[in-house]
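Report on the following structure.
Certain chains of the assembly are absent from this excerpt, and the rest are unmoved.
The letters A and B name the chains in turn, as written, and every chain counts its residues from 1.
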């Protein structure tokens, strides 16, 4: 295979999209070791404790100080955005008694969304979409215990603003309920974040559909391919959330209370809706490729019809004209092109040409080649 | 990606069809809050109470007055058409003890059909088709309790006329049985409402089939694409009803009595039939695209055959004619085109041309290019 891409390197963002799914640990690394990935962001720790009585935001100093906050209020939410500090994560793991493998999954940010049960806590992985970029997702991992929720994000910036606002202003149900409800609220916010992305894809698809149906361009197929590929990657990101939410609903773990399961059911419906939309878009896009191919064929038909009509009419006429352009010596024999000397030779030949052209036009008209849309005879 | 649609906005109804599936709440909204959607209709409340003894229609005044009607007769049916009044829905929710999430689903009218069990009542979502429009569906949600049925519709106008008439005239089984039978009757009416829609698609498909098979047009592929897309959306609307009805049949809830389950089984069969028809139509439509592409190719073959026959016959003849149109000086040398001076030069050349034309025609005839339908030799 040759490397034609030597001059034009493949655009960076595409390369990342395909290989962003690979596992990042070197084969043979010891399972359960914590080594931050190259390019990980520096951590920002946010600590909120709240309960029916109100919420307090704490400043992060040391992990030991953190330990004392535990149990003060019904819910302690520690959010770590940026995963560059393996020591911090390891200390948090020790403080809350977390499993080494789960901590490794926190750092190796290419996990599929999943739920894992450990003694006293659950480990949940989800993927968050960035609204500004399209199919790029960021790993969100959290440890849900009886009175704490420990969340890890790959980067700074998230879609949890409204949830934080609700905790701060003590609006909604979130302050009255435990960390399981908070966990649900975050997952719900992440899954809702996929809808605007899909909506944008829907608009792209509609624009392409209008183009392909009304005036196809050769670039449409590439755009459709691009769209299909991104929907494929999006589907792969969305699909395991369904299973993950379902596991949260069904597993008999005391960490999640019955009333939160009702809310998770709602969340589950949303993941199914997401998948439904992605699948529908993919099927429409696939169908559009067929429509495009068929449009291109129809166009070729039309081009060939024009060529055939023109060539078929003029080639015989040209033959007749060049017939009488031959230089046979009319003087040498009465058989040599006597027509050239006829009194009405020229008008007669023109008439013959007119009859041939008319006959061919009538033939094409009967074949339906002169009509616009129709492809068949009569 | 360029925006060619700047001048011609995509037709409004299509845009709606694709993006009508998105979730309507803003990401980050508090789960369980009731904010009516933009464009929701003003509610019209219809109240009927009935039992074996007959039916009474009540005028709606206040929700408190409604509370007193409860229990007077075996069945109290409250129907709210139009979801613009969140207060009314919230008060009804309080009166009947309904879950906040279910009420939110009533208002956010893009739910998939589903069944949810709550203490003392079931929450059912279905989608109703409008006969005048094609794949547009309206959300129907209902709360089914021991002695009441609370139904919510997105808009005024429905397909429940015959059921109302049966209650009014005390015909059929409906007056003798409880609210579960009423609920079944409404679901059955909604599912039956899909059949006329499908019948119309069946007619469109047959017309397209006749066209494609007998005289294909280039517009057919677009029509087929349109049809396939609408069937896709219809399938997505119909599919979850199967699961929903199945859940009603299987779940051990005292709200639904055993004899109603027998009727629901019938309803379940209808949803399977619907899916069967939709799938069959989709497969036929997909097959038609192939037939069309193949027709277009066959047409191109025919066009090229005409061009090839004409060009192949006349190009050699034209060459011979122009050969003798050359102006070599016959006087300068006896080798210079002596044919021009032959006694039978001209007839001889004409004869040669006739032989060549005849030979080529025979060759084409043997190749089968002069026959009509046959694509192959002999």
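As a convention for this text, a contact is a pair of C-beta atoms (placed from the backbone, for glycine too) under 8 Å apart; a residue touches a chain by one contact, two chains touch by 3 or more.
Predicted, not measured: the structure shown is a model, and the values here were computed from it.
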Number of identical chains in the entire complex, 2 depicted: 5
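Keep in mind that, in the parts below, only the chains that are shown with their structure count from here on.
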Cα superposition angle of chain A on its copy chain B, in degrees to the nearest 5: 70
Intercentroid distance (Cα basis), chain B paired with chain A, Å: 24
Complex contacts: residues of chain B adjacent to chain A: 1, 3-5, 8, 10, 14-15, 18-19, 21-23, 25, 27-33, 99, 101, 104-105, 110-112, 114, 116, 214-219, 221-222, 225, 228-229, 232-233, 236, 289, 292-293, 295-297, 299-300, 303-304, 306-307, 310-311, 314-315, 317-318, 321-322, 324-327, 330, 337, 339-347, 349
Residue numbers on chain A that touch chain B, as the complex places them: 159, 161-163, 166, 171-174, 185, 188-189, 192-193, 195-196, 198-199, 202-207, 209-211, 213-215, 223, 262-263, 265-266, 269-270, 272-273, 276-277, 280, 283-284, 287-288, 290-291, 293-295, 297-298, 300-301, 304-305, 307-308, 311-312, 315-316, 318-319, 322-323, 325-329, 332-333, 335-337, 369, 373-378
